[in-house]
Structure formats: structure tokens, C-alpha cells
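Excluded from the complex is one protein chain; the other protein chains are retained at their positions.
Now for subunit A:
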């Protein structure tokens, strides 16, 4: 596999140097691996810190900026960051109003953020945590590490980020983040495996002519493998899986997300099919976002995330945001 890298060991630092070069709105500590909005700490504002393994870009560093995250901590590829990073980030963004950690539900992320919270609290910083676990493909949470955090992370970071930007206190920001997670469900599909720089080859075998339904964002297998399906058939499967679990009673925000290697041409065709299924199920769509936002390196495939949104969440969705990967209203 040919990759646009120097050596596997430096892919994360190299990318961070690029982020620093391209985005003067951000302060990038390449050595300690923390990306912070340049104007942090913002006075009287709750800080939002997230992080996770690299390889899911633009998540999370691409979501640092006004109206979203105050800091992001990238780990090695598909490896959660270490507690020192999140503790450093919390110290950098805390204005005295406390910090919310947005944590995707993976064993490593949970353990490292827990340890980071202890370190930060020892420094006198108030910390709240919200766990994102939106992936409906995981059905037997009793015998697994539980539902994984995937596309809903974007909704949590945008909506909680917006309410924090309005000056809401930590309890309110945490409550919004929790509400968004509880109102969101996702389902992902892989059309190919992904390639980690360290391995240089596919991380799992997916025979030609087959697809994997219900993957996580590291290509963890899901519910089943099937012969290749059309975009319409995949949308039927994915949207039904999400709706059967979510049962929305209000309009939804829809994220039609690419896993990294699927062209926007295909993704928009898929978005049309997602809308068709939602029409058939009589679920109104309030807003739709199409693009590569929560990715899995060079994996081909897509995921659908729906978030049931009341008027308050819709207002927060439309609120101004200025980050490398999402910007509107400014």
C-alpha cells in the first residue's frame, strides 16, 4: 500500500505540524499533542475537551474552534491519548467555569479520560464527563465493552459546544451533551478494510464482493457480512437499524458520513437514499450534513447518524461555528 507519509512513527506529529501551518486560529503543541483554540481560555466559558486515537480526522482536531471544542488530544493511530494530554488540555482551556470531557465509548478512551479527570481535579479544575455510545450495531452490550462512540460525537461536540459558547454553566453543558447522545444513533458499513501506517496493510480481511454491516470506526466487525449491496439497499438496512432503536418523535438531524475513501459523488447518492427511507418511515429531516467527518483512515464505506432534535437543539445546531472542518453562521 502506497501512503503519503515519511515514516509510520511520525504520522501523527507530521499531521499536527500541518494543522499548525494551516490553521493560525489554533495553538498546536506538537510535542505534547494538544490542539487548543488560540483564544483559550475563553473568559466565563465552560471548556470542551475531546480526544481519541488518530485516524478519524477531521475528528477531533478539526472540530476545535469557536462554537465547538476548546481542545483536542490526538493519540497514536487508533490508540487513545494518554491522561497527561487531556490534563494539559483541561488546564489550557479552563476559565474557572469547569471543563467537559467528551469521551467515545472505547475501553482505552474511558480509562485514560478517567485518569485525566483525576489529574485535572487534583489541580482544582472542575471536570464533567459525557460518554458517547451511539452505535446500534452492538446489540449485546452485556457481553461486549458496550455500544461504541461514532458519528454522534460530532453532534455532541457541536451542540454542547454551542451551548457552552452561549455561556451556559457546566451542569447545563453536560446535560445538553447527554441529551444529544441519548437522542442519537448510528450505523456504519465498510466496503473495504483500512490500512494503518504501522501495519502497512489492511487491518482485517474483507473478501472482494462482500461488505461488512455494522462496523465501528476502527473497522471492528459488526453484525454480518453480505454480498455487495446497492446504495439503496445499504440505506434501507442502515436507516432501519437506526430508526428501530431510536424511534424518533421529532424531526432529526442527519449525518451522512464517509469513512474516508468513499467519494462525495457516492456519498451524496447515498444521502438521497437515506432521505428516501426516512420519507418512507415518515421521519421529518430538519438538517443534513454530508461528508467525511468521522473517518477510519482509508476505509471505504459510510455511516448514518440520526439525532432527534427539539427546537432548542436545532437552534444550537444553527449557531455559529468556526473550526477547520465545520464553519457556518460567521
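Just so we're on the same page, a residue touches a chain if its C-beta (ideal position, glycine included) is under 8 Å from a C-beta of that chain, and two chains touch if they have at least 3 such contacts; residues count from 1.
Note that contacts and distances are computed from a predicted model.
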Protein name as given in UniProt for the chain not displayed, "Zinc protease", "PEP-dependent dihydroxyacetone kinase, ADP-binding subunit DhaL", "ABC transporter permease" or "HSP20 family protein": "PEP-dependent dihydroxyacetone kinase, ADP-binding subunit DhaL"
Sole residue of A:77, A:136, A:289 or A:326 that reaches the chain not shown, by the stated touch rule: A:77
Residue in contact with the excluded chain [from A:1, A:22, A:145 or A:264]: A:145
Hidden partner chain, residues of subunit A it touches: 53, 75-84, 106-108, 111-112, 114-115, 138, 140, 143-145, 148, 196, 198-199, 203-204, 216, 218-222
